[in-house]
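A protein chain is absent from this complex, but the other protein chains hold their places.
Each chain carries a letter (A and B) given by its place in the written order, and its residues are counted from 1.
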Amino acid sequence: MSARFWRGLTPPLLVLAVWQGAGLAGMTDPRLIPPPAEVAATAWRVLTDPAIFLALGASLGRCLAGFAIGGGLGLVFGLLCGLSRPADRLLGPSFHALKNVAIFAWIPLIAMWFGFGEQARIAFIALAAFTPVVLNTWEGVAGTQRQLLEVGAALRFRPWQRLARIRLPAAMPSLMTGVQLGLMHAWLATVGAEYFLAKGTGLGGVLIEGRDTFDMALVLLGVLLLGGVGLALSQVARLGGARLAPWRGDLV
Amino acid sequence: MSATLALPRRKLAPTAWRRPGWPVALLLPLAGLLTWLVATRAGWLTPAILPAPAEVWATLAELWQSGDLQSHALWSMGRVAQGFGIGAAAGLALGAAMAVSPRVDDYLRPSFLAIAQVPVIGWVPLLMLPLGIGEALKVVIIAKAALVPVTINTQAGIRAVPRGFVEVAGAFRYSRSQLLRHVVLPAAIPPIFTGIRYGLTSCWKALVAVELLASAEGLGFLLVWGRQMFQMDLVVAGIVVIAAVGFVFDGTLALLERRLQRWRTA
Partner (left out) sequence: MIPLPRRLAIATATASLFAPRILRAQTRVVRIGFASIGAGNRQFTGGSPIAASHAEGWLERDLTDERGLQIQWSFFAGAGPAVNEALANNQLDFALQGDLPAVIGRANGLRTKLILANGVNNPIYLATPPDSTITHPRDLRGKTVAWHRGTNLHLAIAKVLAANNLTERDLRVINLDFAASDAALASRNIDAAFSSPVLFGLQRRGLAKIVYSTKGDKPGFARHSHLLVQEAFESANRELTGRIVNSFVRSSDWASKEENREELFQIWAKSGHSLENFREDFEGLPLAFRNGPLLDAFLQGQYRIQAEQALEHRLVRRQIDTASWFDTAYLDAALRDLGLQNRWQRRDAEGREISA
């Protein structure tokens, strides 16, 4: 266990200590903020029930499916607008207007086209992942430094060579950021989809049930599970990103 | 040493305010409007789900005349402005700290990522306890929506400054602050602004989530109310207004970014 790992663990441990201490000192109402022991007991009950792994699998599945679709489309759209002036001027303004609309508002249209089953949920998640990927890809590709492009001109690169050899590699840091944000918002949207378009199982169900029955221990467990899985997803994405763009400049 | 370094400028990122592009910008929306009209006439869409453009226009006019639209818009803009201000400022500071100091990054990054990925419905029961159900709760949730992208993009942007630049600045014996002001920040402005602009977008999206949970006014409330009352023309009207207002806010940021770039070039 490296020093990095322990440093990362410090804030949660601090929170745990404060949480337990406040409970012991009687500063919090145990019905509103259950003590860590109660949450641990609830965790034991939930995590030893095999249904939770089905739920986790279902949530991850739809998150990744939605992310793949939304992120893929976002990459294409971002590249299009970043590389082509006409596309930027035609599509850009409409995109910059519509990106501000919450996915919730699109639910009636999603329901009209996709029904209210798994397809609708994946569409919802894809929409959420789309915007951050577009923005970061666009900025990454459009902002390629002039000197690099001049080198390409000097070497008489053809357009696709310019794209593959110069623009894409230079855009990698931004692309990676876009992918990371896209994945985060896909995970957030997964719970949103399970809340608004509820059917089948999902990890969000823990949180939703806690809310429905006002079981604060379950709510806290749901929060911890969702945050934890999200963190794990981010770490995996980061490792993948490090593989793809090892030359990323680091001030560190 | 006061000599400024002539660093290669990054090409300006496309913005929403390309001046000669207005007619082209309207092409797509007009095409969309036409498709919508045709689809309604031809009966391809369910009228209860997507009403005719004329109906939506009538609803917008009615809302404007009664003053409701302005009132709802002001409520929402106020919440977004406050939340965005707090969240973006905090995000810039946090992102910069995490980029510059690996120690800080080690301590904060995992917790930050975990907290960032818990959705609004998880936060509301918890934050309700200290914050109540009034404006404070709404502004804090909106601020959190801005915090995440701003932090991540700021950190990534600063980190992505090529080491070569830093080395050259070292050769010129730049101090830490000169390094930051003349080398790092100008190079990092495009990704940072991408983060800021997406932060604002996230604020608008979070606004709807927040006004869904506990509100009686605002553009998000209009959307939710419209959906509940099965009056989709209200929903579409809300979407149109949010898109328009959001576009203006976003465009302002883009303009700010260009000004900042131009100033740096001087």
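Rule of thumb we're sticking to: contacts are C-beta pairs under 8 Å (C-beta built on N, C-alpha and C of every residue); 3 or more make two chains touch, one makes a residue touch a chain.
Since this is a predicted model, take the numbers as computed values, not measurements.
Undergrad: Of B:Ala52, B:Ala214 or B:Val240, which residue touches the hidden chain?
TA: B:Ala214
Undergrad: Please identify which residue in A:Gly21, A:Gly57, A:Pro86 or A:Gly115 touches the non-displayed chain.
TA: Answer from the full complex: A:Gly115 touches the omitted chain.
Undergrad: Among B:Val124, B:Ile189 or B:Ile239, exactly one should touch the missing chain; which is it?
TA: The one listed residue touching the chain not shown is B:Val124.
Undergrad: Hey, which chain A residues sit against the chain that's not shown?
TA: 31-32, 107-108, 111-112, 115-116, 194-202, 204-206, 208-214
Undergrad: Pick out the residues on chain B that sit against the missing chain.
TA: 46-49, 124-125, 128-129, 132-133, 213-216, 221, 225, 227-231
Just so it is clear, only the chains that are shown with their structure count from here on.
Undergrad: If you average the CA atoms of chain A and of chain B, how far apart do the two points sit, in angstrom?
TA: Computed value for the inter-centroid distance: 16 Å.
Undergrad: For chain B, which residues are in contact with chain A within the complex?
TA: So the residues of chain B in touch with chain A come to 8-14, 16, 18, 21, 24-29, 32, 45-46, 49-50, 99-100, 102-103, 106-111, 113-119, 121-123, 125-126, 129, 148-149, 152-153, 156, 158-164, 166, 184, 190-191, 194, 197-198, 200-201, 204-209, 212, 220, 223-224, 227, 232, 235, 238-239, 242-247, 249-251.
Undergrad: In their shared complex, at which residues does chain A touch chain B?
TA: Its residues touching chain B are 3-4, 7-12, 32-33, 81-82, 86, 88-94, 96-105, 107-109, 111-112, 131-132, 135-136, 138-140, 142-147, 173-174, 176-177, 180-181, 184, 187-188, 191-192, 195, 204, 207-208, 210-211, 216, 219-220, 222-223, 226-231, 233-235, 248-252.
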